[in-house]
Each structure stands twice: as C-alpha cells, then as structure tokens.
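The structure that follows is given in the form of structure tokens.
Heads up, one of the protein chains got dropped from this complex, but the rest are sitting where they should.
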Amino acid sequence: MALVKFIEYADASAEVRAVYDDIMASRKVDWINNFWKALANDPVTLKRTWESVKQVMAPGALDSLTKELLYIAVSVTNNCTYCINSHTAIARKAGMTDAMFAELQAVVAMANETNRLVIGYQVETDERIANAAKQR
Amino acid sequence: MALVKFIEYADASAEVRAVYDDIMASRKVDWINNFWKALANDPVTLKRTWESVKQVMAPGALDSLTKELLYIAVSVTNNCTYCINSHTAIARKAGMTDAMFAELQAVVAMANETNRLVIGYQVETDERIANAAKQR
Amino acid sequence: MALVKFIEYADASAEVRAVYDDIMASRKVDWINNFWKALANDPVTLKRTWESVKQVMAPGALDSLTKELLYIAVSVTNNCTYCINSHTAIARKAGMTDAMFAELQAVVAMANETNRLVIGYQVETDERIANAAKQR
Amino acid sequence: MALVKFIEYADASAEVRAVYDDIMASRKVDWINNFWKALANDPVTLKRTWESVKQVMAPGALDSLTKELLYIAVSVTNNCTYCINSHTAIARKAGMTDAMFAELQAVVAMANETNRLVIGYQVETDERIANAAKQR
Amino acid sequence: MALVKFIEYADASAEVRAVYDDIMASRKVDWINNFWKALANDPVTLKRTWESVKQVMAPGALDSLTKELLYIAVSVTNNCTYCINSHTAIARKAGMTDAMFAELQAVVAMANETNRLVIGYQVETDERIANAAKQR
Partner (left out) sequence: MALVKFIEYADASAEVRAVYDDIMASRKVDWINNFWKALANDPVTLKRTWESVKQVMAPGALDSLTKELLYIAVSVTNNCTYCINSHTAIARKAGMTDAMFAELQAVVAMANETNRLVIGYQVETDERIANAAKQR
C-alpha cells in the first residue's frame, strides 16, 4: 500500500491541478494514474518530475517508442513492477508488438548476463574499444 | 586486471578458434576483444555465450541499433564499464549520433530516478495500467 | 509468503526469548515484528543481527532519525518493501514529518539519476574532488 | 575515460556559460567539475539537471548536510565512485566529521545486509508496521 | 500479473512441446511452471534459455546443490521473488537443510554488507590480493 494518500483532482490545489491538466492534455487521457497522485503530496517534486519526464521522453534524436523501450529496460533491471507495467502500457499504445516486447526482454536479460561475465572475470577494456567508444 | 589469462588466437584450440572465426566474420573485424579471450578459458561458456549474443542481438522485430541502445541502458544501470564502452563503440559504428547518445543517457537516468520515486512511495499499480500492459 | 515459520515468543527457546526481550525493551514496544520471528529460526544470526543493528543505529555522531533516513534511502534503492515500511514507521515515530519524507524521496531519486549520468558518460573523478574527499 | 569531450568555460556557448556561472555562484567555487563539463555536450540536460539538483539539495525540511549524507548512501549502494567522491567532498566541507562518515558507512552497510535477510527469508510486512508507515 | 498469457501444453506448438517434454524429463516432474509457460510466447528464447539453464546447472566441477545455492544468492541480491522461491524449492529437493538455508542467507547478507563497506571507503585492492586472485 502506498505510504501517502493519493490526491484526487477534486481535492487538488490549483498548482497540482495545473500539472494534472498538462499530463492529461499531453498524454491525451482523461484520468491521472497513481504515481502522480502520490507525488502530488509534494507539489514541487510533482511539477519538476512531470516537466522532466515530458522533456526527456519527447521524440528527438530517438523516437518515443525507443525511449519507452529504454525505460522498460531500466525498470526490469531495477525490478520496479509499477514502472514495468506503466511503460509497457505506454509502449503497447505507441506500437510495441508482442514480438518487439519479447526481443526487448531477451536483450535486457542477455545484457544482465554478460555484464556479470565481464565483471566476474574482471576483464579490462581493450584500448581499441575505449577509443572507438569515445566521441569523435 | 583480469582474473584469468587471455587466450590468443595463436594459442587457442580448434574449438575456440571456430568461435573466434565466427565472431570476426559476423562482426566484420579482424581481431578478438578481451571479453571473448577471457571466456575462452571455458570453451563451453564461450560458445554458448557467443551463440546466444549472436541470436539475441540479430535484427528482428527490433533493429540492431535499438538493441545496442538497450544493452547500454542495462549496462549503465549495472555500472559495467567494459560493457558500456564496448556497446557504445558498436552503437556508434551502427549509426548512433552524439544526439542519440545524449538522449539515451537522459532516459536511462530519468528511469532510474522515477523507479525510486515509485518504490519510495510504494505506489500500487493502477488496475487500468495493469490491464493495458497485458498482452491482448 | 515467508520461507520459514515465524517463531512466536511462547514457542521460543530461552536464547531467542532473551533477544526478543531486549528488542522490546530497547524499542519500548510489547510485540515482535516478523523479521525477527523469521530470523529466530537461526538463533545465532538473530542475536548477531540484533546486536549489530542496536549498535549501528544507536545515536552517536549522527542522531537516530538521520540514521533511519539513511536506512530508508538504501532500502528504496534496493527495492525492499518490508524495509521501507518498517524504517518509515520507525522514522515517523522518531519525528519524520511528511515534508521530510518527501524531501528524502526526492534526494534518493535524484541521486539514483545523477549516479547513472556519471556512469553513462564515464566521467573521471576530478583530482581536486578526490583530494577534497579524503580524510585530512 | 569519459565518452565525451569536456566543454571548458572558454569554449562554452552562452547557454552553457549561464549554467556554469550559476553553479559557481551557488557553490561559491571558481571552477567547474568534470560532471558538468561532460553534461554540457547536451545543454538541455545540463540545465535541467543542474536546476533539479539545486532545487532538491537546497535546505528545507532536511538540512543540506543530511541531504549530502543521503546522496552518499545511495551512491555507495550503487557503487558510483565519482558520486561518492564528489558528495563526500561536499559533505566534509559542510561539516561532516570523520566520526559521522564512519557511522554513515556503518548504517549503509547494515541496511544492505538486513535488506537481503528480509528478501532472502521473504518476510511479509506486519500489518501494524504497514499501518504505522502510512501517512496520517 | 504476468504481462503475457501462459502457454499450456495442450495449446503449445510442436516446437514448444519438445522443450516442455525435455524440461519434464530432465527434472523428473509432470508439470511445467509459469516461467516456461510465459517464455513459450517466444519459442526461440524458450529453447535457448532452457538449453542454457540445463547446460549451466548440470553437475560438473561444482555439484548441483552448490549451483542452486549460488542461484539463490544472486536472486536474493537482485530481489527476485519468483527466482528465490523456485530455486529454494529445487534446492530443498536436492538436499538443502534448514541449517544450510540459514547459513546461505547469512553469507549473502554479510557479503552485501561488506561489499558496501569496501565501496564506501573506496578501498584499493592490495597488490598481494590481486596476485593471489589471478589464475596461475
């Protein structure tokens, strides 16, 4: 159970409502999910977090769906049930097919595996790789 | 320093050389990086890991570059220096621009932040989200 | 569901009861929470863990509330529901207000974010910072 | 080695310089550390991250030093060398004594230990604890 | 709730049934657990994962029980409830006693604690230790 009360729209301050309105308008939905209702206990964090998410997740050099897949990859690695569910829902809406979902999971799992082989063997980065990884 | 010796091509068994040859052919390179040279101490794991990576990272419903970005997202979350370097190098070669790299980092960092807000407030998944996340 | 049975006071050995008595006396409560009842299956670990927790969490150079906040910060980062709940309960009792709780979550989330920006960009520590971080 | 070039003040755009100036003014220092110089490759993320850090780390219901200690607790749990060094440096400047540093480490380590005992035994949260953890 | 449907034996393709049959034969059970039924949505990952698990967990230089204990140690550190349950069930069947289970948890917890003391103090590896850790 959440450690704070959820702030419903009807009970929200003008400051919180402004954020709720922007979330609904930006996402083209007519309801607010629990995450924001919990954060609304701290209006400053609510506003900053929403504005940051909106900025970071907007399409740019990477499209929106790719960004959602990256979000899921992190959330699976960190084991965040809410986050996996909410970003899988958004990704499906944005066009993620079952095949894409399955490949995403396979890559995330494989990366978690090879990360530990590298760490377990304490492999040093090849000079050529370090050079190729750097900005030109 | 790596906890095992690196097995160079010249010193490798036929079994290990076969994997090395496939890595070089698949990746269109003429050298083997330290990760595989360390794993070659355990030829069964070398072969299985390479074949798994090759299968998982091949383009499918997701293209190769997206898969590399997902790999980096996991590796950053797990703090694996070697993995971040090697997959950033591959991603750059596959077309990742500086702008894409920057957006990738911003998404990974943001996901790590909001994951903890969700967990810290112990927010329960909305029923609507759980339904929308599920396979149709 | 817990993987072991909970050892109730009535069924506990003298050795376990002595620890339970000390927990209740130290914390000024008249009941034992599930964590200790699970650990009581292994009386040596029960005793060592309780004595360690008691020593580490006692006020010293840092006061008790600050220590509880640190405990929550780690538990959120590790995603331990039980631990977040139990230490939030203790922290509230020790004077943590809603505003403090909200700021705690904001700092924990922000640290998780910037940790990944540093790691993702593979930023080396500035020499000045390394020097300033060291004990004088 | 960092995966991007560091943007020095002399080479920075007006937009980046404005952030650098604010960092130096706010922190009362006359130089910029590597983290910001790396982020400056992505001026939007630089600005957003700095403004977020400034907002979140400002004294409020929790004082600045407590916030720095929380930052270190997260960074140790995540194993971020740069972050441990930079926030230990800030914390020392803000009054963290050697004794406080030692107690901080002991609490962080202990929390990491008991988190895993709870998880390993799969202990369910006591109803009384869940109730006491919730906002009144 | 799982994000995909479970594929029951009766509804499975020949390809999936072949894997299910091998799982049941290898493990000497007459049913398939949810993990494989979820993975069966992606038959290629199902087959690869099962064959990898079968290869890696087979007795070799380390016996099966030791491998199960290692699996639990990782799963506790990563906080994977399903994995802790399933490998604890296998380990009990393979002879893990209550005393062994308790010692396993104590070691896992202690390692998580001392890992953070080392990281928190940023202790460099002793040259003697680095040498003794390396393959002869």
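As written, the chain order gives the labels A, B, C, D and E, with residue 1 at the start of each chain.
The rule is short, and it goes like this: a contact is a pair of C-beta atoms (placed from the backbone, for glycine too) under 8 Å apart; a residue touches a chain by one contact, two chains touch by 3 or more.
Remember, predicted model here, so these are calculated numbers, not experimental data.
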Partner chains on view for the chain not depicted: A, B, C, D, E
Residue touching the undisplayed chain, where the options are B:N79, B:Q105 or B:Q122: B:N79
Interface with the unshown chain - residue positions in subunit C: 1-5, 41, 44, 48, 52, 55, 130, 133-135
Touching residues (missing chain, whole complex) on subunit B: 3-4, 41-42, 45, 78-80
Subunit E, residues in touch with the chain not shown (by the definition above): 1-4, 31, 33-35, 38-39, 45, 49, 52-53, 56-57, 60-62, 66-67, 69-71, 73-75, 77-78, 80-86, 88-89, 92-93, 97-104, 106-108, 110-115, 117-126, 128-130, 132-133, 135
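Operating definition for what follows: only the chains that are shown with their structure count from here on.
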Contact-graph distance - origin subunit A, target subunit D: 1
Interface sides of subunit B and subunit C: same vs different residues, half threshold: same
Superposition of subunit A upon subunit B: rotation angle, C-alpha, nearest 5 degrees: 180
Averaged-CA centre spacing for the pair subunit E and subunit D, given as whole angstrom: 34
Distance from the mean Cα position of subunit E to that of subunit B, given in whole angstrom: 20
Per-residue multi-chain contacts in subunit C, two or more chains: 3-4, 45, 77-81, 84-85, 88, 98-99, 101-106, 108, 110, 112-115, 117, 119-122
Chain contact topology (line, ring, star, complete or other): complete
